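Here the complex is missing a single protein chain, while all its other protein chains stay put.
Labels A and B are assigned to the chains in the order they are written; within every chain, residues are numbered from 1.
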Amino acid sequence: MGLGQRRFNLGVNVSIEEKGIRMAVEDKLKIELGKQGVFVTTVNEIYNWGRKNSVWPLQFGLACCAIEMIATTMARYDLARFGAEVFRPSPRQADLMIISGTITKKMAPQVVRLYNQMAEPRYVIAMGACAISGGPFKQGYNVLKGIDRYIPIDVHIPGCPPRPEALIHAFMTLQAKIDDQPLTGTERPRHLNPEAMSEFPIPIQGAHDLVPPVNHLVWPLPAPVDSGENCG
Amino acid sequence: MSTADMKVYRPPVIDIIEEGDELLEVAMGPHHPSTHGVFRMDVALDGERVIRLKPVFGYLHRNHEKIAEKASYLAAMPYTDRLDYFCSLTNNWAYALAVEKLAGLEVPERAEYIRVITAELTRIQNHASSIGFLMQEMGASGTPLMYAFRERERILDLFEELTGSRMMCNYMRFGGCRVELPTGWLAKAQTIVDGLPKFIDEIEALLTGNEILMARCQGMGILKPDLAINAGVTGPMLRATGVNYDLRKVDHYGIYDRFKFRVPLGDHGDIFDRYMIRVLEMRESVTILHQAIKDIPAGPIMDPKSKIRGFRPKPGEAYGRIEAPKGELGFYLISDGSGNPYRYRVRPPSLINLTILEDMCLGHNVADVVLIFGSVDIVLGEVDR
Partner (left out) sequence: MKSTEEILAMIQAALPAAHVELVLNPSPSAQHSLRVAPADAFAVASFLRESVELALDYCSNVTGVDWPDKEITEKVKVTQLVDGEEKVVEETVKRIEPGCLEAVYHLYSMRRAHEAIAGPVVLRMRTVNRTDQVQLPSLTFVWRAAEFQEREIFDLFGIVFTGHPDLRRILMWDEFEDHPMRRDYVDPDDYEYEPTPHDEVLKRAEAQSKSAGVTA
């Protein structure tokens, strides 16, 4: 299998030097050629340019944040400017899942199932404090303390609820991330890597809690240190 | 009086399903295209016709009551924002009212006026968005909702200026309000309120005479007044059946007896009546707002007797309720003399208005179930808490 040890590199911090290595045509040359009416690009660039400007989110509202998500698509904030106005009701047609609100333990299996049903490449934005960690409802017996216990998250937005501007910022961050994804090499995204995990185990609702409470393949539990002595 | 011939309102029980019947069992939800959040309806269909519908709740059960019982009285206030997340200010008011009853606090006059102004603005934006969502479910994808949200954003700007937050206002306190109105806020509110009748005229011109709306809403999802009373339905749902029960007129809580306004009543109890009641209530709210903004006095906004820190009401219990945009929102509190409530209970109008969902949907087409469900106007944060 080889599934167990895989860690997902979810950072967007690709340095400029790395970018430069991947770039087949130099920037200056490209501009010069552009002045002559010749458009030069790489497969990688045009592929990612197309993908990042037509991300279709899943029409999927969970709680309070969903209202701000709807407000973001409305006239004042107008998410359509970023090519993402088409909210698809079916997970099969969606590229992006915006987890907008509290995930309860009753709902968590369905969220993972919906994520499994989405086709690669797929991205997840955890919108709001509840989706990140349980937020204000963290003490609740029926509240999942963050959806990154079961599925990988690409962008986190803090806030309760985050303002529409914050969602737009998260969206632009995601676009930058998509833009930086290489097509080959070890850094390549999951959908280009046949060995990567694609199906995530769905938790079972047990007698007292979800079984298992976390998916350790995705989210290893922070291990406690033994004492505060050598921590300064 | 005899209880032997008492009329009993039984929930529908379907036991006539025979072996040969080819029923289609559909689970609508919890992820469903209709925009009301995570809610499931287990529907049994005979062709297109609904013959059984069982709602399944709990997908947003966030343990509000348990968390509030572990925290102090004031710490529950921000959680009330997240009950019905469209109407955080009326939720604040209902909770503050219940605690004021429990502790015997008075509210200064200026604070009462501020409460009325914010609550009526909340009612308008809730009704506007609920009409928008209803139209969305009818297939008018986007446009009416955009109109509603355009107006909602203006009202949210007011809330943000006053409370610091667009949606989760956390504004009321026991015995008053948190902060004084910013300078020029009332003038801005007056400008927005002056523009509201034009918006309501616009939405009515678009929708009320619309043929599709009439064809799909009239005679659909009829609710009878006696069943509505027995099932505890409140709010625009109840008044659409013709029962004159508005807590602003019945309980005279706050200072509502100072304002002149009418309670619109329907007489068919169908979706169209519910839509019309919401439109008319928006108009009445505008008249209340005009009066309140004109009459608001100067003065303190907090009762000097009320304590923010170390608030410990005497042992006892209280049930306080207000007319929230969705119906009767009540809070039931038991105090044991300590700093946190012994029992904290929310009476959610959204959940109890759903009691008769099956009665309303039986016999209709499955496409109309979404519409009937949308006309109840629920928010899942309040249904499941």
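Following the convention adopted for this analysis, a residue touches a chain if its C-beta (ideal position, glycine included) is under 8 Å from a C-beta of that chain, and two chains touch if they have at least 3 such contacts.
Owing to the predicted nature of the structure, the values given are computational and were not obtained by experimental measurement.
Trainee: Just to verify: which one of B:Met6, B:Ala187 or B:Ala298 makes contact with the chain not shown?
Mentor: Answering carefully, the residue with contact to the hidden chain is B:Met6.
Trainee: Which listed residue (B:Leu156, B:Ile322 or B:Leu351) would be found touching the missing chain in the intact complex?
Mentor: Checking each option in B:Leu156, B:Ile322 or B:Leu351, the one touching the absent chain turns out to be B:Leu351.
Trainee: Touching the absent chain: which residues on chain B qualify?
Mentor: These residues of chain B touch the chain that is not shown: 1-3, 6, 8-11, 13, 57-58, 61, 63, 65-66, 101-104, 227, 229-232, 243-245, 249-252, 313-319, 321, 328, 330, 332, 334-335, 343, 345, 347, 351-352, 354-356, 384.
Trainee: So that we can see where the missing chain sits, which residues of chain A does it touch?
Mentor: 105-106, 133, 138, 140-142, 145-146, 205-209, 213-214, 216, 220-228, 231
Here is the rule we use: only the chains that are shown with their structure count from here on.
Trainee: Looking at the complex, which residues from chain B come into contact with chain A?
Mentor: 30-31, 33, 35, 37-38, 58-64, 66-67, 70, 78-79, 82, 85-86, 145-146, 149-150, 152-153, 166-168, 380-381, 384
Trainee: Using the touch rule from the top, collect the residues of chain A that touch chain B in their complex.
Mentor: 59-64, 66-68, 70-71, 74-76, 89, 101-102, 104, 106-107, 110, 114, 136-137, 139-143, 160-161, 163
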